[in-house]
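This report concerns only the one structure given below.
All protein chains but one are shown in place.
Showing chain A:
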Amino acid sequence: MSVLVYTESEQGKFKKVALEVASYARAVADEMGTTVTAITFNADDTSVLGNHGVDKVLKVNNSDLEKFNANAYASAISQAAEKEGTKVVIVSSSADSKYLAPLLAINLDAGYASNVVEAPSSVSPFTVKRTAFTNKAFNMTTIDTDVKLVGVSKNAFGVKESSASATAEDFSPNVPELTVHVDSVDKITGQVTIADADIVVSGGRGLKGPENWGMIEELAEVLGAATACSKPVSDLGWRPHGEHVGQTGKPVASNLYIAIGISGAIQHLAGINASKVKVVINTDPEAPFFKAADYGIVGDAFEVVPKLIEKLKEFKAQQ
């Protein structure tokens, strides 16, 4: 009966979203009066999961599953759900979770709600609040199947502490034949990614050219932030596509989003709306971003940003 949660790790260490989905699973389990079981793939120390509400960990250690494989992972999670008699499965909104979730839904005959931002408002009928229309609205959705699958939005529920201890046991699911093979992975190292970042610094066409991104990168470095850009900037080839945030690019759900030289087209605002605090720096006081932002500076980025970097450096030095 326990709630099953897929807790993602990378090189043996849990991602932040793993702790967030574990916290979410705890809230659902409390509502239903049951326990939380986590499934991990090649993770090292699983005891940390206990601090976020997990009672039991099913540890899969299999060298064939070193690299993420949606079909094989979905199959393993399905087998764990069946073994545990699970009625609710929780996954995150990471690229990998979103990849495997629909396959898992079919395996388990489970109704699936993605981009869920709050704990269920009711467990019978099972009702969740999810974002729709790319953050321009919310949709209350019921999941009507016996087994339910919930994909939790990043940075919406938050990481919650709970003092418990998790027991661990080895779990050896059958691994199906792998038919999608990862040939190579090209991953930025030593830089914060938009998906993981608590702070995102984003530049728009107001920066006039790719040669001016030095100060954006420096500001991001001071803040430990990821860099992003608006759609025109990526379309012009000033920055790589992977940095494009907005309705047709990546969604951003950071704690702090700083927009520099971005006017704030409706599609851009939709994509970043889930961020908690928004700051805009723009020369045009009529730019629509000022209506969406919490803090704003009407001014020239080329003067404001270097001063901001300097002040932040002083602030960081005092901390």
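Here is the rule we use: contacts are C-beta pairs under 8 Å (C-beta built on N, C-alpha and C of every residue); 3 or more make two chains touch, one makes a residue touch a chain; residues count from 1.
Simple rule for what comes next: contacts and distances are computed from a predicted model.
*Asks:* Out of "Electron transfer flavoprotein subunit beta", "Sugar ABC transporter substrate-binding protein", "Transport permease protein" or "Formate dehydrogenase major subunit", what name does the UniProt record list for the absent chain?
*Replies:* Checked against "Electron transfer flavoprotein subunit beta", "Sugar ABC transporter substrate-binding protein", "Transport permease protein" or "Formate dehydrogenase major subunit": the hidden chain maps to "Electron transfer flavoprotein subunit beta".
*Asks:* Which one touches the absent chain: A:Y6, A:Y24 or A:Y112?
*Replies:* A:Y112
*Asks:* Touching residues of chain A against the unshown chain: what are they?
*Replies:* On the side of chain A, residues 70-71, 94-96, 98-103, 105-107, 110-115, 127, 129, 131-145, 179-188, 191, 193-196, 198-199, 223, 235, 241-242, 244, 247-249, 255-256, 265-267, 270, 273, 276-277, 279-280, 290-300, 303-304, 307-308, 311-312, 315 touch the unshown chain.
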